[in-house]
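Mind having a look at this structure? Questions to follow.
A single protein chain has been omitted; all remaining protein chains appear in their positions.
And then subunit A:
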Amino acid sequence: MTYKQEQLSEEKVFKDPVHRYVHVRDRVIWDLIATPEFQRLRRIKQLGTTNLTFHGAEHSRFNHSLGVYEIVRRIISVFEDRPHWNKEERLLCLCAALLHDLGHGPFSHSFEKVFKLDHEIFTQKIITGDTEINRVLEKVEKGFSQKVADVIAKTYQDKLVVSLISSQIDADRMDYLIRDAYFTGVSYGHFDMERIMRVMRPMEDQVVIKSTGMHAVEDYIMSRYQMYWQVYFHPVTRSAEVILSKILHRAKDLFEADDFTFKLEPTHFLSFFRGDVRLEEYLKLDESIVYYYFQAWQDEDDVILKDLCERFMNRRLFKYVEFNPNLQMKDWMELYTLFQQADINPEYYLVVDSSSDLPYDFYRPGEEEERLPIHLLMPDRSLKELSRHSDIVEAISGKKRTDHKLYFPKDRIEALTDQSLKKKIITILYGQGEVEDVR
């Protein structure tokens, strides 16, 4: 028996709160899970700063990766005897599902923005580079690691395989929506995944949904919409994210300044500051390391870095008001000047955050050939885009909802001793409506 076909002597299971059990029989999958690069995902939270809003959201990229693997494993068992499905692609699909998020770092969205990185490039590097993961994959067959990398990069020839891992209704989204709902404890976000799996049909180069299963998909679309606004774009989570980004910016600015020396050499961050991050260095930086520095930077001499780190660690977050960049541009410019007069550096303490700054979205059918929508397989075998058939989906996807918020440290403004300056700032901020309290 080849390594590719090798099965464990008995099935292994991981207890999972979302799928009950994650089943592993393939030796390759078992070996991949045991690699240091995959184990590293235990030390990276799936939802970054969301645990500061929903305290249960402590689940990791490791949990999610196993979940996506399990969903794909179940979908494949449904697809096994259906036309268009190539059984030979089974192991490739399972490996790609398991490894699709391998390149995520700690708080990866903020790190990517500040240091101009792309976790997907690191996923590719981990899979094809000098790693344990690569050695396991190459044992399957020469060139197998590149195939896995291509599926994850969505450039693999068999689009059906790609669409299982990445499309408008894929194993990745299905797992994170249900898992994130479970761990945040919110009551929305649930949908009948078993039913969706039963109505999925492989068709040439995409997975389509049998039209009788439309209502289960409507639920999934609703879940995605609600999770987007209630969890992913929660203003308190965004506040923590804003502070986190500003910490990274400040640390980088200080590193580049001629007149500042860190008391504690930021060894793990040096390559990030220099903009030349090698794979080995990238893999060493996990959340525990980041938290260590944020703790230590509270003892540095720079008041801004100290303050931002203290806020992040002790959850002393910024407050916010709704902000319309079209109508309130002058307000913003005035606030910028007033903050400078108040000695509150607006580059770090007056921040506009927009919905497009998020790595999540809700379903929109889009334009033809813009991106592939969800297709229903009608009784006459024709395909129909979901929102053309479902009033609920049409209502949600046609809705124009975007959002901008202005974040600031309310405590610093309240502590101002110059009453006239304080009044001017408060009038502009409060003039836009009630200042929301961060709970």
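General remarks:
Definition applied: a contact is a pair of C-beta atoms (placed from the backbone, for glycine too) under 8 Å apart; a residue touches a chain by one contact, two chains touch by 3 or more; residues count from 1.
Keep this in mind: contacts and distances are computed from a predicted model.
When the unshown chain is looked up in UniProt, the name that turns up among "Formate dehydrogenase major subunit", "Aspartate carbamoyltransferase", "Manganese/zinc/iron transport system ATP-binding protein" or "YwgA family protein" is "YwgA family protein". Only one of A:Gly129, A:Pro266 or A:Gly366 touches the chain withheld from this view, namely A:Gly366.
Although one chain is not drawn, the whole complex shows that of A:Met329, A:Ala395 or A:Ala415 it is A:Met329 that touches it.
Remark: the omitted chain is touched by one listed residue; of A:Lys12, A:Lys159 or A:Lys422 this is A:Lys159. Counting over the whole complex, subunit A has residues 112, 118, 120, 153-155, 157, 159, 205-206, 324-326, 329, 332-333, 351-352, 354-356, 358, 361, 364, 366-372, 400, 402, 404 touching the chain that is not drawn.
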